[in-house]
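Only one protein chain is missing from this complex, and each of the others stays in its spot.
As written, the chains take the letters A, B, C, D, E, F, G, H, I, J and K, and residue 1 is the first residue of each chain.
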Amino acid sequence: MSSILVINGPNLNLLGSREPGVYGTTTLEDIERLCAETAGRCGLQVACFQSNHEGAIIDAIHDARDRHRAIVINPGAYTHTSVAIRDAIAGVGLPAIEVHLSNIHARERFRHHSHIAPVAVGQITGLGPKGYVLAIEALADIINKGG
Amino acid sequence: MSSILVINGPNLNLLGSREPGVYGTTTLEDIERLCAETAGRCGLQVACFQSNHEGAIIDAIHDARDRHRAIVINPGAYTHTSVAIRDAIAGVGLPAIEVHLSNIHARERFRHHSHIAPVAVGQITGLGPKGYVLAIEALADIINKGG
Amino acid sequence: MSSILVINGPNLNLLGSREPGVYGTTTLEDIERLCAETAGRCGLQVACFQSNHEGAIIDAIHDARDRHRAIVINPGAYTHTSVAIRDAIAGVGLPAIEVHLSNIHARERFRHHSHIAPVAVGQITGLGPKGYVLAIEALADIINKGG
Amino acid sequence: MSSILVINGPNLNLLGSREPGVYGTTTLEDIERLCAETAGRCGLQVACFQSNHEGAIIDAIHDARDRHRAIVINPGAYTHTSVAIRDAIAGVGLPAIEVHLSNIHARERFRHHSHIAPVAVGQITGLGPKGYVLAIEALADIINKGG
Amino acid sequence: MSSILVINGPNLNLLGSREPGVYGTTTLEDIERLCAETAGRCGLQVACFQSNHEGAIIDAIHDARDRHRAIVINPGAYTHTSVAIRDAIAGVGLPAIEVHLSNIHARERFRHHSHIAPVAVGQITGLGPKGYVLAIEALADIINKGG
Amino acid sequence: MSSILVINGPNLNLLGSREPGVYGTTTLEDIERLCAETAGRCGLQVACFQSNHEGAIIDAIHDARDRHRAIVINPGAYTHTSVAIRDAIAGVGLPAIEVHLSNIHARERFRHHSHIAPVAVGQITGLGPKGYVLAIEALADIINKGG
Amino acid sequence: MSSILVINGPNLNLLGSREPGVYGTTTLEDIERLCAETAGRCGLQVACFQSNHEGAIIDAIHDARDRHRAIVINPGAYTHTSVAIRDAIAGVGLPAIEVHLSNIHARERFRHHSHIAPVAVGQITGLGPKGYVLAIEALADIINKGG
Amino acid sequence: MSSILVINGPNLNLLGSREPGVYGTTTLEDIERLCAETAGRCGLQVACFQSNHEGAIIDAIHDARDRHRAIVINPGAYTHTSVAIRDAIAGVGLPAIEVHLSNIHARERFRHHSHIAPVAVGQITGLGPKGYVLAIEALADIINKGG
Amino acid sequence: MSSILVINGPNLNLLGSREPGVYGTTTLEDIERLCAETAGRCGLQVACFQSNHEGAIIDAIHDARDRHRAIVINPGAYTHTSVAIRDAIAGVGLPAIEVHLSNIHARERFRHHSHIAPVAVGQITGLGPKGYVLAIEALADIINKGG
Amino acid sequence: MSSILVINGPNLNLLGSREPGVYGTTTLEDIERLCAETAGRCGLQVACFQSNHEGAIIDAIHDARDRHRAIVINPGAYTHTSVAIRDAIAGVGLPAIEVHLSNIHARERFRHHSHIAPVAVGQITGLGPKGYVLAIEALADIINKGG
Amino acid sequence: MSSILVINGPNLNLLGSREPGVYGTTTLEDIERLCAETAGRCGLQVACFQSNHEGAIIDAIHDARDRHRAIVINPGAYTHTSVAIRDAIAGVGLPAIEVHLSNIHARERFRHHSHIAPVAVGQITGLGPKGYVLAIEALADIINKGG
Partner (left out) sequence: MSSILVINGPNLNLLGSREPGVYGTTTLEDIERLCAETAGRCGLQVACFQSNHEGAIIDAIHDARDRHRAIVINPGAYTHTSVAIRDAIAGVGLPAIEVHLSNIHARERFRHHSHIAPVAVGQITGLGPKGYVLAIEALADIINKGG
């Protein structure tokens, strides 16, 4: 069964456990469970990975080459600063969709630019946890067409 | 039954009828049919509108206030040049999702910036016609929560 | 009797009819009535025009050449994006005053620059509907001096 | 007989009828007559179109696909602001030459950049009505080579 | 009786006394008399202050807190360079309208930006001495509403 | 006994006397008293100076050469606009520490840059009146080492 | 007893052990001892952490949530490049003071901007090891007020 | 008989002799012959000059003052870097038309700007060798009108 | 006998009295004496004025209208920040030459731009006290021609 | 025997194992073997290190101080984003040469700038694996001269 | 007897022989004669050189090393584009003064910046032929002090 790697970048481990009034009570675990359910509905498996380390995210992308068919990535703040993650995604050649919980285009100017998006298939922003669901659905289509 | 307005901006009427080797054979009509099917599946109606006129798109957004619960908009080239469409969306106060068939972040630099995105709920780019499907699914969630 | 054309640009038709808590209850009709009263007090006539279409505003400016002695224009969002309206005003050669209800210099950076102002006689911003009153008074002076 | 569409953008309808001391006494009609004569000399037909509406110009470009072999376009102020007209020209795939009566490179800085030129065959500026004549002659060559 | 402080910044003391062919024969005294008349008509008093010293203008703004209800300010060249005057106006919390005799948006690029405007109620430019009249009328409205 | 000059720039005389809900109730006098106490504790004297005049601040810095061993300066808005104060500090050669009550790096972009900081020993921002205390303690160390 | 986390970023482990003629002979251990002494004097504990890894610094900030009341951070070169550390500090919500041994505003232009400062309470630069002492004193005040 | 100087700048001597698959087989000699034919048809003479030396091109422009009535110039790469050639053309006061074989507006960004165009009558780009023909025709008109 | 006003701006009073190893031992008094000698040699009088206050310099320029025929000004740091001094010089209409002791074009980037130079007759930089001598000689020529 | 540390940054572990048609079949191991051979030929030893972690690369540079005489570094994507690696190299004071397999100056604009190069001895780009050979030869010269 | 080289750059050979109403009737020969007279008065010789070729000017600067003691240079348009002339002047180490007939700071923006000035002793602009006289007088002083 085909598998997708879901990568969450820096600070996303804080989700839900703090300031629920602001960020809602959805935790990273909730999002990962949602991803697993969506993938199951699409006949896919998911593996989930979170790290605050740019290098660890790159390592995970490299490892995905032989284990996964596609990548969902919320690069968090590395979206705006990491050329290395961009090169990793371009290097392994797996289709990737970039997801952001918030609408980065409505936030500070330095969050408008993504180093990752130009090498991704596409980008989904502002739709909260639903963005992960939609990304997996879209990748399922791509995997099925490619299959 | 709640209804969503799907707006397609300039040059999207050309889709599919020309250079199928480049843009695929999906026509605007195909996309509009796909939107109707998706909406039906979500218990929603859609109305579809395409225009090459910035003013006509603004008029359509104004008219949507009393007729629709949400907007899917692919503003085409007006994404990058129209503050007036931005103000129209902000003015009517309906939740809107911006969709682009291509990955605008991977194209010319002047296509990276969206005047519309900061007043939209979110943006979906690069996923082809599937982007419209995902946008309607996400708006269905928002309408249901709000309902 | 000399006449002034009052042009309101995109989204100004929404005034007052929505979100009165935010924008007040003054409607576009109220502003147009205020313009007529002011003009009457100054011995002038006014014609009022609103459109969300850049091209229609240009057409109206062209038509003003033989019918009006001056122009009050609130170009709305086209202030920041329309070189064509600028050229229309410069082309017909009528004295024009640019009016904005809000203080555009206190809003987002992209609203600070006006393409229109350099070819207008002057600009009045931030004074609400009163700005139209003052613009008509100032144009009455100019018409009288010129007469 | 092959046909060329000559498009004139915003404010070009004002030509000649106003400030003849500044702009000369050549009217838009004179230019269109000159285009017809030149085309006839080259064994071509021309259709002429002028509009102040960006959307109407896009519609006209779309319509040209099945009726014309090439386009001469003086986009006026839309030269500097319209990505949508650019995309229309690129979309229909007809060879187009951009013409400007004045030397835009000698005017205000914001008139130096053309959104249209990168998708046109070429650009002719500063040569007055003669620019249209030269553009038609050049397109006649291209049509003949392509024929 | 409510009072308004009219502040004129650097070089405005030169008005009228030099190059009447260029700047007209209106002197600063004429403008101040015009302000007094307008204020009288509106049931207000004015105090007039001119200085070429940034610090003296700040001192005057501070002093206005307990003596005046509103400020008309033509900051002259300090418009473009003084963050300190901006902070003074924001600090005392009186409603202020920025006036410029000339249309600063039609002059050199460095005159387009105002440090003061974002903390003022609004800005009136290009209307000559009439701009002061209009500013006082507008402040009269604000004072009366606030009263 | 060694002495330090404490300079407060434009608008800092407004502190505490207005909008206590926003700025707190600490007045400039409170801060100057705090400076005196801190200096006393460090075996130093302080002289305090406040002015809204850039030139007066420069004069004060020049006068400090023969009377003081170090300078604490909160240049207020002149931080961002005064090359002349910068040159004065560099010219007299006394060690200076720049202090800001608020965190200027979290405010408007034009407040992030300091003309003064490059010629100061260092900068303390965002710590309220405590910033003056810390600056004096740090200068005490420097004076003692230099002594 | 309340505790403060002192974080030192990349290359600060090199302090003192190399080029003592340039950087002085103060080592990181000296600074950490100075922090402990200062904290003790203020009735606080400190934990000290140094890493050259951006991710490890983020992990340490996350861990601080339940163990410390405040953070002193010298982010070294990550000051200028790490949005992720900024988001970590904003995310855990602890008051943080940014410290730099050198006066970053007097060095290369790219060292003038801090990603961290806008989410910190304040910034202390250029005061050498004393900066840490002052930061702890300031945080002690904040903790005591907050307590 | 009136004469025109045709100047070709750096690297244009390489035309046609290399990479015919890319640049076509038209040589500089072919272009110069085409210019002579066109001029003959217009009752004019041409002199042709090519150099890779900026200084030699300036010398040639100076020499043209007493020998020629107009200039056709393809400045090649000096278009983008030579203020000196610009000043030479402005200095001799002959009408000049700038020609480029390729569409410089569709190439690298640094090729979009011309130092020469602002002092030329106009610019023709992207029309290949035909551009020279059109330039000579346009100059013939100008010479005849001036004659 | 015609008279010239020599204005020295902020910090120039420090000259020579401090750091003679760096700035030389020439004092402001020496420069003023040199100016007087040069003027005498040219049959002119000089008045010398120094101030650290921007406003006082503007006042002095205004006063010069009726007393002097020309101005030599070393605006010091106000060169780079004062639009108000620029407007004062333009306003009084006296020929002015800007002098700088050091070569401002070889110093920090922010010292390269002069607000004053565009309204001066010319600028002399980098020639030390000799620059004042040359400026007076040049103004003597201008006064004599104008006389 | 003197030793050189060869550092390869993020994604360079992917070399050769993927897309041989694009990147060739040279693997990182091949490059490291080539380095060893070259070093041997020059009478030097090499140690090779690759990591995708910025922090690990900094650690390795620190460790090199006591073990190696020079550094060859291909910082990969960190070239463009890592001030921390720059500071590490400057901090340890070993001569370093920056190597890139591809010609970064011919790639995307954001790859033209190197944070590392200003603190390196020099930079070699575009010469493929040969670049490492040349860097070692150059460092051998430097070590021998220094020896 | 010490000698000075006077270099005039591109287009300065056109002086006086054309458009005397605009540029005056002073020719390059007049300026060179003026230079010779001034030099004679100062006990110096001059050699004069004019070229439109950047390379020839560099050659002349190199040749000056063994023949001249100082350089007066009006680099014309090369002021703004030639790093090579800058490096030549820095390379030969002779004191040089840059002269411009017109006030380049009052002309187009691209003429404000000089590549040469940072390596010259100073710059004299806007004083017409007198600028050469003053430059020679200043260099005479420098030569005499150095002698």
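Following the convention adopted for this analysis, a contact is a pair of C-beta atoms (placed from the backbone, for glycine too) under 8 Å apart; a residue touches a chain by one contact, two chains touch by 3 or more.
This one's a predicted model, so the numbers in the text were calculated from it and none came from an experiment.
S.K.: Missing chain touches which shown chains?
M.R.: When the entire complex is considered, the left-out chain reaches H, J, K.
S.K.: For the full complex, which residue in H:8, H:38 or H:51 touches the chain that was left out?
M.R.: The missing chain is touched by H:51.
S.K.: What residues on chain J make contact with the chain left out of this view?
M.R.: Residues touching the hidden chain, for chain J, are 97, 103, 105-106, 112-114, 117-127, 130-131, 134, 137-138, 141.
S.K.: So that we can see where the missing chain sits, which residues of chain H does it touch?
M.R.: These residues of chain H touch the chain that is not shown: 9-11, 13-14, 18-19, 51-56, 76-78, 80-81, 110-111.
S.K.: Which residues does chain K use to touch the chain missing from this display?
M.R.: Residues of chain K in contact with the hidden chain: 53-56, 58-59, 62, 65, 81-84, 86-88, 91-93.
Convention: only the chains that are shown with their structure count from here on.
S.K.: State which chains count as neighbours of chain G and simultaneously of chain J.
M.R.: Both chain G and chain J are touched by A, going by the contact rule given at the top.
S.K.: Measuring from the mean C-alpha position of chain B to the mean C-alpha position of chain H, what distance in angstrom results?
M.R.: Taking the average C-alpha coordinate of chain B and of chain H, the gap between them is 48 Å.
S.K.: From the mean C-alpha coordinate of chain I to that of chain K, what's the distance rounded to whole Å?
M.R.: Those two chain centres are 23 Å apart.
S.K.: Provide the list of chain A residues touching at least two other chains, using ranges where the numbers run on.
M.R.: Answer for chain A, listing residues that touch two or more other chains: 53-56, 81.
S.K.: Could you list each pair of chains that touch one another?
M.R.: A-B, A-G, A-J, B-C, B-D, C-D, C-E, D-H, E-F, E-I, F-G, F-I, G-J, H-K, I-K
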